[in-house]
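Of the protein chains in this complex, all but one are displayed in their positions.
Up next, chain A:
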């Protein structure tokens, strides 16, 4: 056992390993940011004519630009605000109509106004104002629960849940034309709860805000809900309560009605089953009422949950969404004198339940859905001329109580009619359970996958996340034999698209034209009977083919005549007899070839585009394997460097400058032969890199000094056990590198950070090259795999995760698999308040899949029925993505837990499902349902075991089943008719939600009593809880890091690491019969010992799973991967060396000193210590903000740290890439 380094021993040596000390340091990095949004807003943030959409999740701001011509949403950037966003709006101040601003309230206690800064290299939001108004944190009395602006941008009101309201007056400074903000005006009222609030549109009258409030002071009063109008008197600069009127107790939603010259002003109030038009007294005091139409089959209560108002040319309409996802179009009819007359409502379409809806002027609807992918629709029509039934307010009185005949106000759902889906933003939220599947040694082409149960209701799915780029296939065809290499080329440097596709086989070459059809060219002039090494478009109108036996130079002089059939003029160059060409490199102006006698021959072209050989040949010390000439720098004729890879495991940089042709500049030794070389600079940075693909599967990127030709700053990445071939590529306008090994990778720069990510395609390319044609103008790749030729495109570089989705039936909760069949996953799914289907009982007959109306259910959800639960067990093969088995539970049951269990004594593999069934009279019964594995990926229903409480946690333990029922631990053995109880222990906790085991130690996670360590003494069949936590944590999930250490998360958004002191751990194991442990004195009414807190960190998202596995293809470098409910995927990297820890801590300190970390003004340390002070965790997200600083700021930090900017950037990048990304 390693000795524990005591704190007294001072370590002057910074390279001391931290592994031997008792503490654990973690580096937290978010790999995928949360996608569950708070709200989305749109506006002209860039100050151009186009509209942008800002999607706010609880901690990130993401800016999307819709492209009206293609209907795609393009992600511009996302920004971590290191704060919890509560509410957000976009607004524009009067007179200054160039740009929109964002107003945000957050847990920082500040009222923040942000502006988009597009002056620097990277777009970002910067704060104009951070006005403190309250304590930090999200509190009952702190305004910011809802926030809304006056329609003319003159004032913004902030409301708290209780009592406090604040109003800020916004103005424009006439001299500087800048936004100014007043000190806040208070409008506080005691014992008032605010449900929602909105600003009215009153034109240029005094701004008016309206809120739904309840006075809880007088509890005996029946009617308490009121609509309160607050008026801001701009002249007197104070707020008055203008009027209050009683409204229905179920009112929950407000949306303003356009006013001023554009409409009657006022507000729509959404209540249970109806909508009302209201306005403040005097003008337009008429109240109009409309029912919310109901689905024919569904008589449950309807509420409006979100809505949007859109004005078009002197008229406007509302789209309101009900809690079932139905959109309704509402129109208000008013007279010329702006007096309201009536209101209409009709069914529009059905989309997923959204947090906000956005209508863009370009005719798109953005649905920011709550529990599934975010959807972008285009309006096909506005529902003006369909046969949908229209309901008019003339027919209805003040409340819905008069409506007896529900059928009268019903409508029939229909597939999308007015909208067309044009784009999807993939989102995995909500993640309900998840698990990482590492790549196994036997199958290295399989990347590590994160398997997640996502979504709710009929839109739920099993998602497979893989760190790879999504592709879409254009062509896949067969070739006569296995090809070796492939190139595309233009014929003239003026050509926009590639003309020829050259395929090299082992002994021959094939030339194809690229056009409407891909056809073989007979008169290309190419040498076809020997394999090609390289092809290059040269000068203006020439092409060279370098093949093993020589160079053929083809000139297309008559290209302008559109007579493509003309045969080119051919000039040939041959190596000495018996010598072959082994490698080649070329630019538009230069050619270099390596001969089999180790000679290097260099050519340039003259004015007539003829190849002129350099007088001298240079003999290299080894066989030349690879060559590369770099890009031609702008304004220059030639590339100054030639990289040569020889078989003595070196690369050499030679100068090809006319003054020093073929002079050796530098040598770099490698660990293997360089099978492929490319010199190129990457977009976003002018540095020249040498990319080296080695025969042992290691990829190296090293910086080439543009003056001296020296190599420096090498970074290494292992890509798989196969030699690497490299090729240049352009994706999304960025220079990229295509690396082909056992998988195909693309390397590119993101904000000075180099990333190399595999692509998700059915084949792993043997060789590939970029492809540009009329049909495929960008992102195209042509590749070969054995005898397949395929052309495909890369979708976008910004999505680092490729998400595959398998639809499920209901909201999934847990999943598991048998060790024997790791690809078949069993999933339990349950939904509340849903009407069941007419199905057979379990065990009698199996049903497959969703009911016939599958698509319909996916769009509209299932029919609702209060207090009815539905649930099922599904088996899904994740390789074939097929449903293997389906069991529906019918007795109003909910599935709680699931586990596989191998009963050792009976030699039976079983699947156990814990369920809860509620009878009509309201009493609950609890069962453990046993299914037996019968081979061939099938299970069969065996029996039920009635138990006395909810079994939320199940696990196989010691060849038997361990169950957590409320606060009891029980052991069950399988019997003929039911499971048999073999042991029991009551723990001092509330409700066990998860159990893990290692050896005979049991780790029990409780819903609000943290983690308890229990030792099982087999000899006496005894459970002895011996260590528990000091703090009562509300565990959401936890996992074992090592025998004594667990990592867990709670529902408030923290994760923590707990450790059992080594002495106690040892003692608990040495005491074999438990006699000593049993009679230890209980400490403070709990177990005799306590766990120690090792790490603690606030991540905002609720952790759902932790996996200690490797994200690398090599399976090395384990880290902890976690997923969160809101869709976060993060990684916790252990910091092993003290110098590394000191480096990052110092970096964080300096970044904090340099500028405010949070754009909303939240103190970073307080944010990460929201509930408990953070401990032993380095915030990697903050470290990575270093990459976004300006060069000047970076340099300043570098000087203070005694590192160069490049070194700091390298360290930040290397910790990320070493552990998988």
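Definition applied: a contact is a pair of C-beta atoms (placed from the backbone, for glycine too) under 8 Å apart; a residue touches a chain by one contact, two chains touch by 3 or more; residues count from 1.
Here is the rule we go by: contacts and distances are computed from a predicted model.
**Student:** Name the omitted chain as UniProt records it, choosing among "Splicing factor 3B subunit 5/RDS3 complex subunit 10", "DNA-directed RNA polymerases I, II, and III subunit RPABC1", "Trafficking protein particle complex subunit" or "Small ribosomal subunit protein uS9m".
**Tutor:** "Splicing factor 3B subunit 5/RDS3 complex subunit 10"
**Student:** Touching the left-out chain: which of A:64, A:145, A:931 or A:1097?
**Tutor:** Answering carefully, the residue with contact to the hidden chain is A:145.
**Student:** Considering the complete complex, identify which of A:319, A:332, A:353 or A:1215 is in touch with the unshown chain.
**Tutor:** Hidden-chain contact among the options goes to A:353.
**Student:** For the full complex, which residue in A:44, A:99, A:124 or A:163 touches the chain that was left out?
**Tutor:** Of the listed residues, the one touching the omitted chain is A:163.
**Student:** Return the single residue from A:216, A:574, A:1043 or A:1076 that touches the missing chain.
**Tutor:** The one listed residue touching the chain not shown is A:216.
**Student:** Quick one: say which of A:255, A:305 or A:878 touches the chain that got left out.
**Tutor:** Checking the options A:255, A:305 or A:878, the one contacting the hidden chain is A:305.
**Student:** Which residue numbers on chain A touch the omitted chain?
**Tutor:** 36, 38, 58, 84-86, 138-141, 145, 161-163, 193-195, 214, 216, 219-220, 224, 252-253, 303, 305-306, 323, 353, 355, 370-371, 430, 432, 456-457, 811, 831-834, 1051-1053, 1100-1102, 1125-1126
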